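Structure first, commentary second.
Only one protein chain is missing from this complex, and each of the others stays in its spot.
As written, the chains take the letters A and B, and residue 1 is the first residue of each chain.
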Amino acid sequence: MERKNISGRIAAIAIMTAVTMVFTYVVRIPVAPTRGYINLGDVAVFFTAFTFGPFTALISGGLGPAIADIVAGYSQWAPITFAAHGLQGFVAALIIKALSTRKFAEPAAGFAGMIVMVGLYLLGGAFMVGFGAAAVEVPMNILQSAVGVAGGFVLSRAVRKAYPPVKRLAW
Amino acid sequence: MKNCLKVEKLCFKYPSYNDFSSSEILSELSFKLPAGEITVVFGGAESGKSTLAMILTALVPLHTGGSLSGKAELGGINLLDSDPSNIIEHCGLVFQDPERQTVTTECFDEAAFALESLGIDENEIKIRVEDSFEKLGISCLLDSPTSETSGGEKKKLALAGLVSVNPELWILDETFEELDNPSKIELFEILRASGRSVLVFSSKYFNVFREADAFYLLDHGKMSDAVRFPFPGSFRKKLADAGIIPDLPEIRKNYSGSAGGSILIRADNLEYRYDNGEFRLSVKRFELKENEIVSIVGRNGCGKSTLARLLCGLAEPQSGTIGTPEPADASYLNAFCAYMFQNPDYQIFLPTVYEELAYGLKEAGYTASVIKATVDKTIEDFKLPEADTPPALMSFSARKRLQAAVYYLLRRPVFILDEADTGLSFRDFIELAVKLKKTSRGLIIITHNLELAASVSDRVLGMSGGKLHENILELSPGRINEWLTDSGDMPYDN
Partner (left out) sequence: MITETFIHGSGPVYSLDPRPKFIMLVCFVVLFLAESTLAVQGAMLIFILFWVGLSLGPRRVLTPVKSILPILVLTALLTPPFNTDGAVLLEIGQRRILTDRGLLLTAALIIRFTGITAGFYLFFSTTETGPFILALRAFGLPYRAALTVTISLRYIPDMFSTYGRISDAHKLRRAGFEEREAGRRHGFRHRLNNMFPVLVSVLIHAVKSIPALAMALDSKGLGRSNPRTSCRKLRPWKSIILQLIAATLIMGLATAVSVLL
C-alpha cells in the first residue's frame, strides 16, 4: 500500500471490536455439568491476531471484551479485561509475525497469548478480590484460551479462503 | 462549453486471487462531462457502473486493490491520484447500497459528518443539514436513529449528506431505485436546481430521466457515444436488448394469470407499531390465493416492508391474526413464507457461490452428483458467476440474483420479494420472478414500479400511511392515474 490507509485501519478495528464483543457476549458454550460457561471472546481475539496483525488485535481484542463487561454489568472488570485480552492478541500476533513460516508458529503464539491473559487476570484479580478468589478462575481461563487458539486458527483459515482480499487489511 | 470532468483511456482490473481470476472491467473508457449538465449512464448487470463511480471518487483501487491506468481530471485535479477524503468538496458519491454508507447512529450526525470533516462552523452545519433534509422531505428524521428508517429513507439520508456538502460533481449510483415516483421527480428537481454537474448511473430507464442533458450506455468496459432525448433508434434498441427499457408486451406474454381457488395466506385486523416512532400499521384484511401474484405499491415509508415482516413471522403483530389459512405461529410462518430482504447481504454469507447453493441440498441428503448438477443448472438459470466465486466480490445485482437462487432452491410455498427489482434491469427481474413463481404457490412483490407490477401480477394493492387499499387495476382511469403519479413510473413512450 502506497498510501497510509487510515480509514481502512479504523474500519477494521471498529468492526472487529464489534465482532469480539458479540462473540464474548452472546456465544457461550456450557462446559462442566456443575457450573460455568466459557465464552468465545478468545476465539475472536485469536482470529483477529491471526488475520489482522498486532495492532488491530491489541485494540479490538481489548475493547470488545471490555465493552461486553460494561454491558453485562461487570464494568469494574473492564480496565483489567482491556489489558488482558488486548495484550493476549497483541503478543500472539507479534509472535506469529516473528515466526511467520516456521512450524508451530500458531501454537507457540497461542500459548504465549494464553500465558499473558491468564497472568494478567490473576494479577488484576488479586488486587480486586484477593489471590485466593482470583486463582479459582485460572483453570477456566486456560480452557477458554485453549479453545480460543484452536477456534481462532481454524476460522482464520476458513475466512482467508472465503474472502481472499482480507490479507490487504492486515498491518 | 466548459468541461467539468474529463476521462481518458481508463483501464481497470480487480486483482485476481487463488481461485478467482478477474477480467478487465473498464477498457480504454473515455468521456467528457460538460459543467452544469445532468448525465445518465445506463449499464446492464455487472457492467462496472459501481466500479467506475468509485474510481472517480478515488475509493477504488485504494480499498479493493487492482490495476488502474488512464486519466480522470476534474477542473485541474487528478482524481486518480488523490486521497479520497481530500476531494470530497469537489466530487461526492451516493453509494448503491446506502446502508453501507451509514457510519453513525443518528440521522443528523450522519449528514453532518462530512461537513464537520470540512471544518465548517457548527451553526452553518445545522442550517445546511436542516435545509437538505427539508429539500428531500425527510425533516421528520432529524432526531431519528439511522436504524429506524425505511429503505427509501436511507437513500434520501445519504442524498442529504451529498446535498449539504454540495460538491462540484455529484455521482449517484442507482440512487433513483427504491424511491417512489414523487420522490424521483423531486430529486431530479433538486439536481437541476443545484446547477452542479451530475452523473447518474442506472440499470433501468425511468421517465424522470427524459429531462437529462446526455445519455451513455456503458457496455463491455466502454462508453457509447453521447445521445440526447429522444433516443435515436439504434440506442433505443441497445437499451431494449439489455433490458434497460421494459418490453411490456414481452412481459405480458410471459405471464398469464391463473389465480383463483383456495386462500394460501391471509391476515385479518393486523395492528402493529414499532416501540418508538409514530408509524402505525393497520391492515383490515389481506389475502393471497393459490397460484396468485399480488403486488404492493406505495410511497417510501408507508409500511410495505413492515407488512412483509409480519407476514413471514419476523415481527409479531400487537393484534390480529395471520393464517395459512388457519392461524399459524411465527416459526411456522417463517418456514411457510420466504422473505427476500431488500438488502441481499443479510441472506448470503457462505464462502462461495457453490456452497451457498449446495447448503440446503446437502442438508436434504442428496447425493454429490445430484447436488452438482442442480447447482450447475441453477447457476446457469440465474446467470450467476462461476461456482467458486466468493459472493463478497460480486456486483450488487449478482448478489441479488444469488439471493433469489438460494430461495429458489429452498422451494417454499410463498415468496415475498421486497424491492427485488432494485439494481436489476427490467428483463432480469421478470425472469427472476417467473422462475420463483414456478417453484412456489404464490408470490408477493413489493415495488415502486406500478407499470411493472401491473404487468406481472393479478392484483396490485396500494398502500399509504400503513393502510392497505383496494386493487388499483380495477379503479377508474382517473384514480389509476393518481396512483400512477404517486407510486409508479409512467409507461415508456418515445
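As a working rule, a residue touches a chain if its C-beta (ideal position, glycine included) is under 8 Å from a C-beta of that chain, and two chains touch if they have at least 3 such contacts.
Since we're looking at a predicted model, the values are computed, not measured.
Trainee: Identify the residue among B:N3, B:S27 or B:T64 that touches the chain left out of the display.
Mentor: B:T64
Trainee: In the full complex, which of A:T17, A:N39, A:T81 or A:N141 touches the chain missing from this view?
Mentor: Of the listed residues, the one touching the omitted chain is A:T17.
Trainee: In the complete complex, which positions of chain A touch the hidden chain?
Mentor: 5-8, 10-19, 21-23, 26-27, 29, 40, 43, 47, 51, 59-60, 63-64, 67, 70-71, 73-76, 78, 127-133, 135-136, 151, 154-155, 158-159, 162-163, 165-166, 169
Trainee: What is the set of chain B residues that contact the non-displayed chain in the whole complex?
Mentor: Residues of chain B in contact with the hidden chain: 54, 57-59, 62-64, 83-86, 88, 92-93, 95, 97, 100-105, 108-109, 112-122, 125-126, 147, 161, 334-335, 345-347, 349-351, 359-360, 363-365, 392, 406, 410.
In the analysis below, only the chains that are shown with their structure count from here on.
Trainee: How many angstrom between the C-alpha centroids of chain B and chain A?
Mentor: Computed value for the inter-centroid distance: 38 Å.
Trainee: Residue numbers of chain A touching chain B in their complex, please.
Mentor: 3, 5, 7-8, 158, 161-165, 168
Trainee: Write out the stretch or stretches of chain B touching chain A in their complex.
Mentor: My answer: residues 15, 17-18, 20, 62-65, 83, 85, 350-352, 390, 392-393.
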